[in-house]
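All protein chains of the complex are present and in place, except for one that has been dropped.
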Amino acid sequence: MSALLELRDLTIDYRSRRGLVPAVRGVNLTLEAGQTLGMAGESGCGKSTLAMSVLRLLPKTAVIGGEVLLDGEDVRTMSFGRLRAVRWAGASVVFQGAMHALNPVLRIGDQLAEPITLHGGAGAKSNSPADVQRAVGELLERVGLPRRHAKAYPHELSGGQKQRVMIAMALACGPRLVIADEPTTALDVMVQAQVLKLLGELVSESGIGLMMISHDLSVLAQTCQRLAVMYAGRMVELGPSAQVMHQPAHPYSKALAAAFPTVGDPASRMAPQGLPGDPPDPTNLPGGCPFHPRCPVSTVECESTDVLLRQADPEHQAACVRVPENVTETAGEPV
Amino acid sequence: MSEKQQTPSQLAWARRKEAASRAWKQFRVQRSGLAGLIALGVIAALAILAPVLTDSAQLDVTKVNGPSLGAPSGDYLLGTDENGRSVLLLTWWGARVSLTVGLSAALLSVVIGTVIGVLSAHFGGWVSAILMRFTDFFLVLPSLVLAIALSTVLDRGLFTIILAIGLTSWPSTARLVRAQTLSVEARPYIERARALGGGHTHVITKHVLPSVLPLVFANTTLAVASAIIAESTLSFLGLGDPTQVTWGSMLKSAASNGAVTTGAWWYLLPPGLGIVAVVLAFTLCGRALETVLNPRLRGER
Amino acid sequence: MTDLLTPGEQTEPPASTGRRSSSGTLRFVLGKLGGAVISVAFVAGLGFLLFRVLPGDPVLTMTRGRPTTPEAIAELRIRFGLDDPLWKQFLDYVGGLLTGDFGTSYAYSRPVGEMILERVGPTLLLVGTGTILAVILGMWIGIRGAWEHGSRFDRTTTSLALTLWSVPTFWLGLLLLMLTGNLFPSGGMVDPSTPKEFLPQLLDTAHHLVLPCITFVAVVYAQYQLVMRSSLLEEMGADYLNTARAKGMREDMVRRRHAVPNAMLPAITLVFLHLGLVVQGAITVETVFSWPGLGLLLYEALSYPDLPLLQGVFTVLAGSVVAMNVVADLLYRVFDPRVRAV
Amino acid sequence: MSELIRAEDLSVRFKARGGATARAVDGVELTVRKGEIVALVGESGCGKTSLARSLLGLVQPAQGSIRFEGEPLPTTSKGLKAYRRQAQLVLQDPTGALNPRHSVYEAVAEGLRIHKVPGDERELVADALSRAGLRPPERYFLAFPHELSGGQRQRVVIAGALALQPKLLIADEPVASLDASVRGEILALLLKLRQDLGLAALVVTHDLGLAWNIADRVAVMYLGRLVEVGPVEEVLTAPKHPYTQALLSVLSETEEPIVLSGEPPDPTRIPGGCRFHPRCQVVAAGLPEEMERRCRTQDVPILTSGEQTQVACHVATARATTG
Partner (left out) sequence: APVAVPAHAQQQQQPGPVLRVGLLQNIDSLNPFLAVFQSSTELGRLMYDFLNANAAKDNSPAPGLAEKWESSPDKLTWTYTIRSGAKWTDGTPITAKDVAFTYNLMVTNDAAATANGSFVSTFKSVTAKDERTLVIETKSPQATMLSLDVPIVPEHLWSKVSDIGKFANDQMPVVGSGPFILTEHKPDQFIRLKANKDYWRGAPKIDELQFLYFKNSDAAVQALRKGEVDLINRLTPTQYQALGSDANITLNKAPGRRFSELLINPGAATRDNVAIGDGNAALKDVRVRKAISQGIDTKALVERVLKGFGEQGKGIIPPVFSDFHWEPKGAEVNTFDPAAANKALDELGMRKGADGVRISTDGKPLKLRLYARNDRPNDVTSGEFIKQWMLDIGIAVDFTTISGNQMNEQTNTGNYDLAFSGWGTNPDPDYILSLSTCSQRPGADGKGGTTAAYMCDKTYDELYAKQLAEFDPAKRAELVKQAQARYNEVRPSLVLYYENALEAYRSDKFSGFTKQPEGNGVIREQNGVWGYYGAQPVGSSGSGGGSNTGVLIGVVIAVIVLGGIAIVVISKRRKVSSDDRE
């Protein structure tokens, strides 16, 4: 049986005036049904690009290489009709920034009903207006919003409420995979906690696969079983949440984890941890390991060798020369 | 970021030069804008050089002896008007007046609009309320009708036309400048400048104006375009100065002297095409400039 | 007139976060109406002052060239209240306006209001037909152009729009007159010999309408096209379009259901905002084609010059623009839920 | 440590849409001492920025006073200008805080020019830049903001503030818009400046981790009021106010987060009694009737600006006094 989502050697470049901008540079990833995967990395490292490629939603300027398999079927070569069928019913997306992802002039209820009607009543009993309305009401209640909000316009809701609507919308057709792209970034701490809790509950009770993207490792660690860390279009670390968070194998993951200190941890008191240097410019990546100019522990070797993911633990891979090169070089397959 | 010992003013100059060359680079890639600029350059050069290249005496009805409404011929490449003057020459010289009127009226309107827009956005409160009420009032006034009224009331002449156009077309600039000023004023760097101790003058001259002026400039080029059309319309309605040769007044005399009836296309086409060419050139330039200055539009037009 | 080409001037919907409230709506409507009333008052005052500054004695203009006696002149001065002090003239004028009396035309010795009323119909017919056609044409091209932006269709239509936009209306009218030869009448609205029945009158009017309407549309539609195009382009990158696509929607549905309605808002509002201004475009068209509307009336009043008539037409035109602005504001509120709730 | 700036019973109000008044800051007593870093934390919309801006005289307080080094804040524009040499502002978004048309040099020199600071401008700018960690400074003179990374931009903003040699830095969410890996660097810089120049700072943030990283004292704000003030170690390790507790719980991965119900509070409609009671998990969990009545009806006194930890909670105060 094929995995829910499988990325094989995925590369994505954007055509731009300055030439090709590599956004994703060879990513291998597998997500099984019911699994939750967190994806972290700093701004511009290619997280959203990767997520959008799953539903072939990238702009026309994107050049895609490799394979994107949804239930074993390659999204890249699907007919457009088939793709439309897969969209939302097979995999849905919670977009970054709910304010803009909702159409400002349509009522919430209509926007929720839209995917249901489009997919012939998927997620409702039938495609009849009454059934669709009922389904919309249920969806709203599922995310903790009163049914009457179906009549509201997006601007009448708060940021947290809108994000809930987006989640409800993602669940409308009962997809097997949900991709949440920074679902909480713009939200306040407290609201963020509410949304994350909700998302966690929904995923665990319905057994769907979740890919969640954020730049905040601690947020991901609370919700996801596994964590992937990206740097400059590559996956640099992949493993169970606790391990990546607390025993990171890649220096970048380490820095990322340290940037969100644990309150009460005397080690970080009056000692903010940072990573010197600037994020890499995708058009002009340094040679060797792309991280080496900022790496506190880089060696001469790092300047020349471009390291791919290596097996650090049975379930834990990292792309760093310090990880012993014992097992296969071209890992990426979970065990 | 190179030279070691530069004075701040040298730095500023270097910066300006760089910004200008960057803007020029962005402008250059827009083919229509470039075409507009070239067209404008050619037309402006011709207009400026008219006294050198042509004999202005041939504009004097008392000195010419061509046929009345004569068709194009070897002597008169674009035929003659009802008084036997060369239409080519009239069109050529008409460009001078039309351009002058267009530029001056646009300038007047843009200056008024900018001052009102910046002041009303910067000071807010009742200043803004009054100025905006004023602007809104002028904005709803049908500007052509008002210009007609003004040119009826004032002494006939180029200056009146300039005044009439300038005084009636500023509100849209004021709105634009106000919107732009408001958006600049909402930027954190204004708050920072104020926190650094900068007063109104500092904020307006160092931050607001520099970021508003380029857009005002683009707006001016567009305003020139509409001022030229407005001039021709007023002249056509008989509100211009009949002793001045402008494209509008040429069209008026063409229309009232039977150019349409006699099919004297050579009298009707050149001034009209002149207007279209200049207005189009200004519009293209203005749009290209806007695209350069307003990144939101970049790559869309 | 360039207004439409300049971005940023587009009416920005006031950012709002509040909830809907009926008292807010009422306050909004009242505020707008109040503003409009003030504007109209300004217009009336301005109109009065402006034309009072006119040099020359209107009575002399009136009587020039025909036998008159000093007594008759004095009589006329009194009849038109020209010997009253300015403030009294103003009070009379305002009082008249309030009772719907625009004064008496110098040239025609008829109530100005009546004369204006006669000409409103033809102008509405011309401007109305023209605007409807221009809006349909402009929006359609604008939407298509934006959706396929960069395509040949887009490039040609945009260039065409910019070119037409640069054409003086009256010149286009003259050219059309010259080029169409015998196909269309040279002027007027309906032939006197046409039977006074509905269908022949309609057809004849339509026949007369063709050239003025084409002229009008050609110059006006470009604005709508450019506005619609940039408005839609602005929406093209919007995230909710991606959401719609991600839901599995077909591209043309994305356009119809999501992109266009959003882009339509500013465009429609602008149409209304500019409708009032467009009326003045009728001045030149009506003059060229002898179309018996307000514009022609203004032109005639101008050449006389007939002060009360000028004043009346000016007030009515400006007033209609003010009214259109109020309509535009209210429409925005009706159509855009974001603004409605304040 | 002596007092540098002190807000007394400070209130800031805004006319909100629809005619309501937003009490953005509603009676705050806060002190920053010389050389001290104070963190002001709270959720979005609780009035942090308004408080910070009023401290700089950028908004007029509706009530209360601000004293800088014992003197009340001047009201004349000249006086304010002089004051603003002493207190400087660093904003959340360094990209926005720099005029895209001004080079780094001009951005840093702007304050110097406004105040006509004597001395060689070039040297002063270079000095400020290198203090802010942009070395060698000449390399950055001609750069434009868009050519710099976010972290570098924030350093330029800080350099601009430092160039005037202020005594107080008010930083409104200085790292919120920066990438995780970069924020540590900026925070370290603040600490270093305190160490080198004795600079006092009020750091506004919604992130308790940041407070833990650099602050001496922390003030927790809720709906225009301070609800808990005290040394970081005390407040963050043993929070007494239910709101502080909730904030802390959602940060940690280990604890079960206390997710407060209800919508974010609205400063135009501040509830009566303890302003936190509608969302208070302690109230929700049930309290003795007498206690609950106090929470619902009786406003909590304004915290004074003392050295010790203080908490504005009927329950916590009652517990502390009873044992």
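List of remarks:
Labels for the chains are A, B, C and D, by order of writing; each one numbers its residues from 1.
Keep this in mind: a contact is a pair of C-beta atoms (placed from the backbone, for glycine too) under 8 Å apart; a residue touches a chain by one contact, two chains touch by 3 or more.
As the structure is a computational prediction, the values presented were derived from the model and not from experiment.
Here the missing chain is touched by one residue of C:36, C:115, C:263 or C:278, and it is C:115. The residue touching the chain not shown here, chosen from B:26, B:58, B:183 or B:257, is B:257. In the full complex, subunit B contacts the hidden chain through residues 60-63, 68-69, 82-83, 152, 155-156, 238, 241-243, 253, 255-262. Listed here are the subunit C residues that touch the chain not shown: 54-58, 60-70, 72-76, 79, 107-110, 115, 118-119, 140, 144, 177, 181-195, 197-200, 203-204, 206-207, 210, 250-252, 286-290, 292, 296-297, 299-300, 303, 305.
Here is the rule we go by: only the chains that are shown with their structure count from here on.
With steps allowed only between chains in touch, the distance from subunit A over to subunit B comes to 2. The interface with the largest number of contacting C-beta pairs joins chains B-C. The distance from the centre of subunit A to the centre of subunit C, with each centre set as the mean of the Cα atoms, comes to 53 Å.
Between the CA-based centres of subunit C and subunit D the separation comes to 54 Å, rounded to the whole angstrom. Chain geometry summary: the mean Cα position of subunit B and that of subunit C are 23 Å apart. Listed for subunit C are residues 16-17, each touching two or more other chains.
Touching of two or more other chains is recorded for no residue of subunit B.
Interface residues of subunit D, counted against subunit B in their complex, comprise 53, 56, 58, 77, 80-82, 84-85, 88-89, 91-93, 96-99, 101, 103, 105-106, 109-111, 114-115, 121-122, 138-143, 157, 160-161, 164.
Residues of subunit C that touch subunit B in their complex: 1-3, 5-9, 12, 35, 38-39, 42-43, 46-47, 50-51, 53-54, 149, 158-159, 162-163, 165-171, 174-175, 177-178, 230, 233-234, 276-277, 279-281, 283-284, 287-288, 298-299, 302-303, 305, 310, 313-314, 317-318, 321-322, 325. Against subunit C, the residues of subunit B that register as touching in their complex are 32, 133, 136-137, 140-146, 148-150, 152-153, 169, 172, 175-176, 179-180, 215, 219, 222-223, 225-226, 229-230, 232-233, 236-239, 248, 251, 254-255, 259-260, 263, 265, 268, 272, 275-276, 279-280, 283-284, 286-287, 290, 294, 296-297, 300-301.
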